[in-house]
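Dumping the structure here so I can ask a few things about it.
With one protein chain withheld, the remaining protein chains of the complex are depicted in position.
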Amino acid sequence: MLVGVDFEPGTQGGPFPHWLNKRANPLPRSCPGDGWKVFVPHSSASARIVKVALCILPDTVAAHVLEVCDLSIQPHRAGICRRCWPSGPLDPLTVTEFLQQIVNGLALGAIYALIALGYTMVYGVLRFINFAHSDLFMLGAYAGALIAPRLGTLLPLGGVANALVTLVLAMAICALLGVLIEILAYRPLRDRPRLVVLITAIGISMLIEQVAQNGRLGFGPEVRRFPALIPDVTWHLGGVTLGSTSVIVFGVTAVLLALLTWTVKCTRVGMAMRAVAFNEKAAALMGVNVNRIISFTFAVGSALAAAGGILFALNFGKIDPLMGVQPGLKAFVAAVLGGIGNLPGACLGGIVLGVVESVVGGNPRLTSYRDAVAFAVLILILLLKPEGLLGHRTKEKV
Amino acid sequence: MKRHPQLWLLAAIILAAVLSASARPAGVNPYYLGVAVDVGINVILAVSLNLINGHTGQFSLGHAGFMAVGAYVASSITLGLAARFGGPALTPLLFAGSLLAGGLAAALAGLAVGVPSLRLRGDYLAIVTLGFGEIIRVILQTTDAVGAASGLKGIPKFTSFGWAWALAALTVYVVACLVNSTYGRGFIAVHDDEVAARSMGINTTRYKVTAFVIGAFFAGLAGGLYAHHKQFISPGGFDFNKSIEIVVMVILGGMGRTAGVIAAAIVLTLLPEVLRPVAEYRMILYALLILGLMLARPQGLFTWERRTGAKPGPQPT
Partner (left out) sequence: MKPPRLQLDSVTIRFGGLTAVSEVSLIVGDRELAGLIGPNGAGKTTLFNLVTAVYQPTEGTIRLGGEPTDRLEPHQLTARGVARTFQNIRLFPSLSVLDNVRVAARLHCPHGLRQSLWRGAAFRAAEAAVEKESLELLNIFDLARYRDEPAKSLPYGNQRRLEIVRALATRPRLLLLDEPAAGMNPTEKVALTQLIREIRDRFQLAVLLVEHDMQLVMDLCERIHVLDHGVKIAEGSPTEIRSNPQVIEAYLGPDHAL
């Protein structure tokens, strides 16, 4: 048996190991242990097709898969019954498979980069890790999921325009939430030790996750379908498949990055941001309204996280209250990898992480190690370059 | 007392053993005993992490990883040997042996994590330790020999109140004795100012690695206790959130203050239990309480304890 499964049979499928696309044709594989046959769908990483595969699973089989792979731990992870995968030497990826993984990795990396930017910007001005950031990512996706269906009836716009309005609205909502969190939780602690702020951030993150998981106060713990905001189209370039979601991910990320770069480099508020990041006190003395700049930084970071959340949900077709945890952790890793506090570094770190993860995960025998490999790469790079890829070395003055 | 702290340790261990032996016959609710074991385990975890994060000033976010190593090694040994050893007379011996093996394996992992700490500091170190923790978890999750993602089941219930509290006392003793000696003040010197510490002849490299190894050893012990308490372990139980939970205990206790950290470990273990009646709002309240504590007592819950003789005084003008 070889299957991508959600933790509940019949619900939306999870991100599918991309290499499955390549092993093409409906491929009956039998599991020696239980004798069930599961059809692995043909082509396209699209989650909607995975759902078809899942729907033909009787409950008992799904339970067995759950047993073997314990997917309950990471609901939005695709699982493979490793016992059933023929053991043997590693299958090297073919050139097309490799290229496919690069494309997939770039899409994933772009999302990581969007989230990582928020981490790195907040770190730049306040020097602490904003743990609540990954929850804004989640809230962004939920905002999208709640807005999109209503929008269709309200505004007689086309699909793409609707998707854009959804994106912008979700970003605005999260920007507002980010600023609110900063003002209510972090601002009163501005002069306290960094660790206090860190724990507060962890507390905020816990609070958001718990409220979101609560059925009465929030969204409830169940996995939900994310509406398909754009028509699902796939193009084939040589052997490489390119889905419309990937194209949207690239496009939106590129536009947002360009906007951010322009804001930081060419506007007064961007200059003030850089000044605050460099030296808060000096910036204040030069007449910069530090509080306003910090709020602005949170707004921008949170808006980017929301965009990342929507793109992520679009890519994988489903959302849940804890969907931010893993991507958030990865994005944080990406930010440190690139040199924390450094904007281009965060983008580079995100892309590197996404590509490495995809290429490693693309190998069927290594796919369950993909998370470990991401961290191993991080450790290796930091040991060779302790200040991160693009970070500056600060030698302590004696 | 100052001259012979060993006697206090001995007394604490005997007391724990006696209380533990008499608790069940006396009809104490097993639920309370279970919570008491949790408290003991969390005290070990928090106090050992305090050596790394509090006293030595390294920022480790991978304590759950060390705990996992200890838990898996210890339970694999008991599961492998329990059938052959059989006799109840040998059980404590078997348990002690497997706990020790778990602790040593975790210490080895601590050595592996301690070495990068020589080149990295602050947030970079935090992220690397976090990475190590996650790598350990993923490896366990993909190793069939230890049940992969479904974990190990049917671990014999060896951990009692006595074991947990005796080992907690040992942990507190070791950490407190270390930092209250001429040798161990080096840990605090590394925390305060590495450059000055080096120029005072302190081998900072060695101290940092030692802190990681000792901290990891006790986290490994705690892992072994945990496995033989819950009787079931899976990689998911040792994730990033578990590490964060321990870090929160250390920070709430006031980094580097042993008594405060013990108190915080106790409070934070009991809090979710006390909140059980409000069921679905339990974790929300827990989060709100942590936030409230941080706003009200940011210096830690228990700040009256003096840290190695120093008391707060006026700042130089």
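Each chain gets a letter, A and B, in the order it is written, and its residues are counted from 1.
In this section, contacts are C-beta pairs under 8 Å (C-beta built on N, C-alpha and C of every residue); 3 or more make two chains touch, one makes a residue touch a chain.
Please read these numbers as outputs of a predicted model, since none were measured by experiment.
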- Note on the structure: Full-complex touch with the removed chain, picking from B:Val172, B:Ile188 or B:Val247, is B:Ile188
- Selected residue (touches chain absent from view) among B:Pro5, B:Pro30, B:Pro92 or B:Gly292: B:Pro5
- Item | Sole residue of B:Leu93, B:Met200 or B:Val274 that reaches the chain not shown, by the stated touch rule | B:Met200
- Item | Touching residues (missing chain, whole complex) on chain B | 3-6, 173-174, 177-178, 181-186, 188-189, 191-193, 195-204, 210, 256, 307-317
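As a working rule, only the chains that are shown with their structure count from here on.
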- Task: Compute the distance, rounded to whole Å, between the mean C-alpha positions of chain A and chain B.
- Result: 32
- Sites on chain A touched by chain B in the complex: 67-71, 73-74, 82-83, 123, 129, 185, 188-189, 192-193, 195-196, 198-200, 202-204, 206-207, 210-211, 214-217, 329, 332-333, 336, 340, 368-369, 371-372, 375-376, 378-379, 382-383, 386-388, 396, 398
- Query: Can you list the chain B residues touching chain A in their complex?
  - Reply: 116, 119-120, 123-124, 126-128, 130-132, 134-135, 138-139, 141-142, 144, 148-151, 195, 234-236, 240, 244, 247-248, 251-252, 255, 280-281, 283-284, 286-288, 290-291, 294-295, 298
